[in-house]
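Okay, structure first, notes after.
Note that one protein chain is taken out, while the other chains of the complex remain in position.
Letters A, B and C name the chains as they come in the text, with residue numbers starting at 1 for each one.
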Amino acid sequence: MNNKPRIGVYVCHCGINIAKTVEIDPVTEYASQLPNVKVARNYSYMCSDPGQLLIREDIEKEGLNRIVVASCSPRMHELTFRKTLAEAGLNPYFLEMANIREQCSWVHEDVEEATAKARKLVASSVAKARLLEPLEEKEVDVEPATLVIGGGIAGIQAALDIANAGFKVYMVEKTPSVGGTMAQLDKTFPTLDCSACILTPKMVDVASHPNIELMTYSQVEEITGYVGNFEVKVRKKARYIDMEKCTGCGICAEECRLKNRIPSEFDVGVGKRSAVYLPFPQAVPAKYTVDPERCLFLTRGKCGESPKCADACPSQAFDFEQADEMVEFKVGAVIVATGFDVFDASRKPEYGYADYDNVLTALEMERLVSASGPTGGKIVLGKGDEAYTPKDIAFIKCVGSRDESVGNEYCSRGCCMYTAKLAHLVHEKIPDANVRIYYMDVRAFGKGFEEFYDRVRREGVRYIRGNPSEIFKRGDKLVIKVEDTLTAKALEDEVDLVVLAVGLEPRKDVREIIDLLRLSQSGDRFFLEAHPKLAPVDTATDGVYLAGCAQGPKDIPDTVAQAKGAASSALILLSSGKVKVQAQIAIVNEATCRSCGYCVEICPYGAIEMVEANRMGHIVSVARVNEALCKGCGACVAGCFSGSIQQKSFKDAQILPQLAVLGVK
Amino acid sequence: MVDLDKLRTVAKETVSRDDVKYLIGWSQGTFGYRVSPHFVKTPQEVDSLTFSPLCSNNLATYLTLTEKLPVPRGEEPDTRKVALMVKGCDSRAVVQQLIEQGITREQVYIIGCPCQGVVDLQKVDEKLGEGVEPAQASWENGQISFQLPDGKTEAFPREDVLADKCITCRYPNPVLSDILLWDEVEVWGSDDYEDVKELDSKSPEEKWAFWQDKFSSCIRCYSCRNVCPMCYCEDCILDRLNPTWMFRSNNVVENTAFQVARAFHLAGRCIECGECERVCPVDIPLMKINRKLYKEVREKYEFEPGLDPESKPLQASYRPDDEEDFIL
Amino acid sequence: MESLKLSKEKLGDFVSKLTDKELLVPQKEGEALKFAPLAGEDMPELDYENTSVPPKNAVFPHTETMLQFELGKMDMQVAAGDEKEKVLLGVRPCDARAMVIIDNLFTWDVDDPYYVDKREKSTVVGLACHEPCSNCFCTSVGGGPASTEGLDVLLTDLGDSYLVQPLSEKGEVLCQAGADVLEKASDADIQGAEKAHEEAANKISRHIDTAGIPENLPSLWEHELWEEVSRSCLGCGICTFLCPPCHCFDMQDEVEGFEGRRCRTWDSCMFSEYTMHASGHNPRHSRRERTRNRINHKYSYYVDKFDVIACVGCGRCINLCPVNIDILDILSKVREAL
Partner (left out) sequence: MNDKFEPNIVAFLCNWCSYAGADLAGTSRIQYPANLNIIRVMCTGRVNPLFVLNAFQQGADGVLVSGCHPGDCHYMEGNYYARRRFTLMRELLEYVGVDPRRFHMSWVSASEGAKWKEVVEEVVENAKAVGPFDQFRRNKINW
């Protein structure tokens, strides 16, 4: 094939939009004189069917192999004309556009100036067009399966939606049971539904769904590959119990020598468990797990004569020899639903959380009021004979939220309403309680929120605007020092119980996920979505979606909505079965690559890796672009000192001639 | 203190190792105060190794300059280590090469030579003239003493004959080494970039005139690039014809572009060894331009290259709050 | 031709007589001393050892246009023949000899119009060395501090004046132009100059016996000395660019926008891309082969072809090599190996 460029230049009048300020004929005539230009024409509307036909006919008759269209912005019609080229059997990337409308005729009034500029823009496009290369638009198959990381309500909802649509889901949950934070809640605001009642059926669905493979007490170790083709490695941690045999009867936990001596994670320390445990009664799967860090037999190699749990197990499910199991599988999409951590209240020492037993976090309070909690839902403090029911109860809001001093400038969105809910529950359980809430602002923005807030106030909960400065003990009471900012009065409020409305924070182990998927974080350190408005569940890594509080604090309805969004995004990918790969991507000349690795560091998508190459018998390391991951930004190109990495259609060799033409006076 | 016996003993032991290909050090040159890079393959060759205020050459450049010759079919490439003698500045070049994966740590055995500064041969020439017979120099109590061919000795205060880069040197001791030949020396230098600031304070016209005068004499011999331990592209884009970034034509415009491009590629990478300026046959003050970027990088990004092998390259990293005063 | 004398005081007057020609004299450009056109009223300064850049630039410019073209068009304009007459004043005899050596190449099979034009229009006024540099070895390669080869006029410093010896027709013409300020030289002047020439020759301290080298050098093709002497080479162009007889050039098309020129620029056999093939293969794949070629070319191939060593012993490559690669050291190693 003769590769010598034969260029056609098509100057568009765009009615009078261009023709009014740019003299079309001289520009066309000028274009016809440019090197390698075989045909130069103009037409009233190049984008119209007759306009496009003109191009197609010329390609055929004149043997054109490069097309320059001087018209509107390529952001407007680049795809249109690429299609035109393709229809004429020409590679669509043999198109170059000169923007003589938005960036010329519409912004200049002087005909002479605008015409001169149009000439230059056309010449610049011709200079580039001479050097264009055909590009391939590749498609890759999508593995029809999804990995959901995290088994809270976000992960559960996303998994169920995808599974119900008929696609395989692998759900990986770090703890022994799905359920997440929602399982720990007593009631949900503003409707006061029982949290467990609405959640547990979904938990069971996840475990029993034929399309869902649930891996609890498991961890994702490695994700490689790219959209449509991720290779996942999961570590199923040893439970030391045969999942097949365990019936969940609980005899082992009863027998454990450490029974009621280990703080329960589920009850956030308010309750205790054994070394072999079920996190909570409704846990799914309802299988016991041996805590390898606590179990006497596992840590010391000895537990009395022999482990009582194993001896007692009616189904002989114990296996202390069990090892972690590695599972590998392929998925097309990944949903990250890893949730959040609650703010560690001891980071606000002025509130005395670490010092006083009767300063609780809201989540601890949640377990205290929960019917399934350690006190059976009774709000009692102290132990045994010293147990008492608090009467004066204060809530402090925005603990760890909207607080620059702890690095969290954001609002945690849920605290206002869960505080109202807890206040309501306290009132319900201790009718004569004096409940006050110290607040900065009340944000009751959701459906039914303002109504609920009103209801709670009507129930007698006092809202006092002020940010307590200190909490200290005076006798049996806790004293809250605070200024009521509405009355400008300094108060010392004596109470029996302080509940800190702690905010939501990114998980402490967030780094693990970032490293797995090369996700970015926004300023608040939660995962960064691809676009805050138009792509709120997508990430910069194609095929990876966000759901729930991993992306930022949200309440249950918002979490579920986002999970459904993420599921829908994944389903679009899975059901289309194919994914298009960017054509204008980076490519490495391995022969000149200097192995410095700058491109690898620079690439925001982890699309470049160093690989070994043989250079005349020597093993050298060179950069290689994963075509499916590259988004074609070109940041690596400008960072490559040896010019060994180039972006297709934006090569140095294609841009420099443009510069040369634009420089001509 | 410099201990040549120790140097030669260590060199002997090193080249005797099975995992060492050869050692690169310095030896007496063929005339005057010249010193040559010396490649030692056998223990018999170590006796001519030396270390003195004349050892300007940054030998780290040979780690990447030495060609990887085609390996004959059926043979394995020689992957043994190269042993390298380094001054403080040279060691920073090695570190920067490690950062940029130009070499791997296993490929190099670093013999550290704490250094009290090397001379500027032009300053020496002015004082002693360029002799024909080979002559030597040494550090003596804050002075540099020259053993002249006629048997006489002349000593000068260090600051009179030291290279400029050594007067302001803040890293006279190797920042990374496998073995240190003698005790570390006390750091004497500090650098406030007065020379850079002085030029910076001039008007654009004055600066342009200053550099045009310098760049007009450039003969494009590329010795500045080739000697630079950080310029290790096998195929420099400034040599390349497709695309053509720079013309080969020798004129002040092209020379300016070449020198600016070269300096830019060294931003955040130049370790101030001063070799480019030393080798320039037409005495272009290249360090003055490199040091400008060094200063900016240090002030703006609190970054110094060639100190920590684990650090991220400056031009392959950013901070969201990098300064941007000039951006509209 | 009759010897003349020019008082140093009248050097300026002499120069002012040559206004019809471009006058190139040693001048500082940046920090480098090189031959450059003398500006306006400036006085030539001839008290120097030698220029760091040799005057070959005047006849074989670092960059010169050969033809101009427009992309996509077939007509080209050849650029040659419009050279101005010029006078090079104060050229050292070694550098002048080098021009004669290069003449061989540029007039060998066909006359190179670009070179020949410049050469013919140049009058070379030499200045005999009386203080040779420490690394000069001109006397070992067929030259000397007062060699007249390639010169149209030779000046010899006599203290207050120069002895002016016209050596060619061009030289005569020049002396006639300046006849007003020149006087007749006495025998004492001529003897004084001869003595100075002899003294200068005796001051040269570095020597090499080249006998047998040209014929036998190629027999050392695979000798290990090449690796030894090239290991520290940086592959830069100092030794060749600053070598008066080195004359390699590259041809480049320089395109700007849609217009361009074909030009030739100095090239160096020490550059890695010098012998690079379009395929990427390089027959001289390391500095060993390149160094071997440089020495062989100067001391063997050129002798074979033109019967003269392509080295004038100016010592620039020795003085300016950043890593002390010393051609005399290489040649003595060659001698040992032979």
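Here is the rule we go by: contacts are C-beta pairs under 8 Å (C-beta built on N, C-alpha and C of every residue); 3 or more make two chains touch, one makes a residue touch a chain.
This one's a predicted model, so the numbers in the text were calculated from it and none came from an experiment.
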Chains still shown that are in contact with the chain withheld from the display: A, B, C
Touching the hidden chain, out of B:Leu69, B:Ala261 or B:Leu307, is B:Ala261
So which of B:Asp19, B:Asp47, B:Glu184 or B:Glu323 would be touching the chain we can't see? B:Glu323
One chain is left out of this view; which of A:Pro74, A:Pro92, A:Gly352 or A:Gly466 touches it in the full complex? A:Pro74
Where chain B meets the chain that is not shown, the residues are 196, 199-200, 204-212, 245, 247, 249, 251, 253-254, 256-257, 259-261, 263-264, 267-268, 289, 292-293, 296-297, 300-301, 314-315, 317-320, 322-324, 326-328
Taking the full complex into account, what residues of chain A touch the chain not shown? 73-76, 99, 101-104, 106-110, 113-114, 116-117, 120-121, 124, 520, 528, 540, 584, 602, 604-605, 631-635, 637-639, 647, 650, 652, 655-656, 658-660, 662-665
Please identify, in ascending order, the residues of chain C that touch the omitted chain? 65, 68, 79, 254, 256-257, 261, 263
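Criterion: only the chains that are shown with their structure count from here on.
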Taking each chain's centre as the mean of its CA atoms, chain B sits from chain C at a distance in Å of 31
Can you check how far apart chain A and chain B are, centre to centre, with Cα atoms defining each centre and the answer in Å? 47
Where in chain B do residues touch two or more other chains at once? 69-70, 244
Specify, in ascending order, the residues of chain A that touch 2 or more different other chains. 591
For the complex, which residues does chain B have touching chain A? 68-72, 75, 77, 100-102, 232-237, 240, 242-245, 265, 312-313, 315-317
Note: in the complex, chain A contacts chain B through residues 591-592, 594-599, 601-602, 610, 615-621, 639, 641-644, 651-653, 656
Touching residues of chain C toward chain A in the complex: what are they? 70-73, 255-258, 280
